[in-house]
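A single protein chain has been omitted from the complex, and every remaining protein chain is retained in its original position.
What follows is subunit A.
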Amino acid sequence: MKEIFVNLDRCQGCRSCQLACAVAHSRSQNLFGALGETPAPRYRLYVERGLGLNVPLTCRHCDPAPCMEACIAGALYRDERGAVRRREGACVGCWTCLMVCPYGVVGREKEHKVAVKCDLCPDREVPACVAACPTRALLYREAEGFAAGVRHHAAEVLARSKELA
């Protein structure tokens, strides 16, 4: 399955991903329209600061997923793509999922008292946050593909050190 990966060197902290995520989960599907909506559309990823770096935190769609395991209402399920999603109408707002998520990326929609989390934008080819990232700090890849890219880069770094030596 394709997942959202982060290139930690690239994030500028502009939070465009957050806005795009909220708009993608709004009724009007555009920024200007989304502003007036009640409940306010919620974003499902967060740009945090860690040791001086900007770190976009996204749902890892873990397998097994602590949130899914912990959900007492059976409101969370894994879809055919492998994305962990919430079933409409089932969440009871106990926030157990929120408590157990190691990344803190399960949020809360206050008005309906339900959990909100990344659904990997099922209707889009590329998740809205990835499409919105101006520096390509967010990547939508197969895990193997992403790791291969990292290996390729690491190989270049090593080769260069050899060249310099």
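Here, a contact is a pair of C-beta atoms (placed from the backbone, for glycine too) under 8 Å apart; a residue touches a chain by one contact, two chains touch by 3 or more; residues count from 1.
Keep in mind that, in the parts below, contacts and distances are computed from a predicted model.
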item	value
Choices "Carbon monoxide dehydrogenase", "3-isopropylmalate dehydratase", "ATP-binding cassette, subfamily B" or "Nitrite reductase (NADH) small subunit" - which one is the UniProt name of the chain not shown	"Carbon monoxide dehydrogenase"
Options A:Val6, A:Ala65, A:Val84 or A:Ala132, residue touching the unrepresented chain	A:Ala132
Positions on subunit A where the hidden chain makes contact	14-16, 18-20, 22-23, 31-32, 34-36, 40-43, 131-132, 134
